[in-house]
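Of the protein chains in this complex, one is absent; all others appear in place.
As written, the chain order gives the labels A and B, with residue 1 at the start of each chain.
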Amino acid sequence: MGIPETIPAPSGSQKKLSLICFSGDFDKLTATFTLATGAAAVGYEVNIFFTFWGLDAIKVKQGHAFVGKGFLGKLFGFMMGGLRNAPVSRLNFLGISPKIFRYLMRKKNVATLEELVEAAKELQVNLYACEMAMHILGLQKSDFVHEVKDVLGVATFLELSEGGRTLFI
Amino acid sequence: MGIPETIPAPSGSQKKLSLICFSGDFDKLTATFTLATGAAAVGYEVNIFFTFWGLDAIKVKQGHAFVGKGFLGKLFGFMMGGLRNAPVSRLNFLGISPKIFRYLMRKKNVATLEELVEAAKELQVNLYACEMAMHILGLQKSDFVHEVKDVLGVATFLELSEGGRTLFI
Partner (left out) sequence: MGIPETIPAPSGSQKKLSLICFSGDFDKLTATFTLATGAAAVGYEVNIFFTFWGLDAIKVKQGHAFVGKGFLGKLFGFMMGGLRNAPVSRLNFLGISPKIFRYLMRKKNVATLEELVEAAKELQVNLYACEMAMHILGLQKSDFVHEVKDVLGVATFLELSEGGRTLFI
């Protein structure tokens, strides 16, 4: 368990896995980064396209201040919360599950979400942000961690993910 | 941003994107139609297979009256609501997010869901309804907008989406 080690990518035609990370829920973000690092570790080219609530995972955190512009942007920012407060999709109503999850992950020596994000960067997983969702939520490239490679529209993402598998999470 | 313009499909082997639209949430419907129109605009053959809650997106709206048959069908219809009342998956409890989303989309000059549905039709995105889910919910083909091309079972959908990518949304 834990963070997988890097294995050199095979020469020739590289296998490809692309993930559309739509959800900002803690459990789904964990699934996204587990799949991404697991695939990258065995030599896949991996692309993650963050959109809608998923954009929250790549934002630069500034305490509880939101980096988006305008009142509605601020409202959405408030509702989206930060990575450390990411809700668990099914158990959010209890308000305790992300903490339990983290605790379980630590106790069992499984990588936590922050560690998986770190591993993704080291394994050269490509992180992209969705242009349209950024536009709606009033976000700019400078609002994201610098590891975000580029801002893309749907057409460009479809092109670069062509020839591999794509999952919507 | 906004609705993409049509670009002629390439001759020869056409790329294909198929979307299983399971969710009736406003944000996921937006993602479905954004992906569909974005792909169709750059020449992909696009198929959307509406099932379960996703069926709500293609129903003919008749005020608040539900078109399904029987008491339980009516109950489900009531719970499913209409496109204009589609909940946002994460923020539904606030009851205000679809309105904010629409407002943000309008203000930012991004296509609204209704406009994306229109664009999908113009871009010849193929809309299909899931036979089994219709059966469960007491719906018939006549309950849907006339742009719905056909009612399909799983096997037929798998066959027509073969050779391309398929996403479950």
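Quick notes
Here is the rule we go by: a residue touches a chain if its C-beta (ideal position, glycine included) is under 8 Å from a C-beta of that chain, and two chains touch if they have at least 3 such contacts.
Just so it is clear, the model here is predicted, and its values are computed rather than measured.
Only one of B:F33, B:W53, B:Y128 or B:F144 touches the absent chain when the whole complex is considered: B:W53.
Annotation for chain A: contacts to the undisplayed chain at residues 1, 4, 15, 17, 27-28, 31, 34-35, 38-39, 41-42, 44, 90-91, 94, 97, 100-101, 103-105, 107-108, 110, 165, 167-169. In the full complex, chain B makes contact with the omitted chain through residues 20, 22-25, 51-53, 72, 75-76, 79, 87, 131-132, 135-138, 153-155, 158-159, 162, 165-168.
One rule holds for everything that comes next: only the chains that are shown with their structure count from here on.
For the two copies, chain A and chain B, the CA superposition rotation is 120 degrees, given to the nearest 5.
Distance between chain A and chain B, defined via averaged C-alpha coordinates, is recorded as 25 Å.
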